[in-house]
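This report concerns only the one structure given below.
Here the complex is missing a single protein chain, while all its other protein chains stay put.
Our next item is chain A:
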């Protein structure tokens, strides 16, 4: 399988990465190189093989349903590029 320019642009939009025409062209070549490389996986017979979901067999851990953390709004917004009174600020999203 290979990707065309329109697909590269669509995927870039899905990934929320702005790409210029030149970049999209370049990426198309690179992505097709990588997709060509991974193509060989198709030749492996995987009949009856379960896909791996956990690399070490383990039961999902449970912990007590109690509050162990919190009350640190200032810490949470400390690295925000723009914030106001412990709120993250974003461009307007509703009309």
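By definition in this document, contacts are C-beta pairs under 8 Å (C-beta built on N, C-alpha and C of every residue); 3 or more make two chains touch, one makes a residue touch a chain; residues count from 1.
To be clear about the criterion, contacts and distances are computed from a predicted model.
> Looking at what's absent rather than what's present, what does UniProt name the missing chain, "DL-methionine transporter permease subunit", "Acyl-CoA dehydrogenase", "Fe-S cluster assembly protein SufD" or "Glutamyl-tRNA(Gln) amidotransferase subunit A"?
The record names the chain that does not appear here as "Glutamyl-tRNA(Gln) amidotransferase subunit A".
> Contacts of chain A with the missing chain: which residues?
1, 3, 7-8, 11-19, 27, 30-31, 33-35, 37-42, 44, 46, 49-56, 58, 60-61, 63, 72, 75-76, 78-82, 88, 90-93
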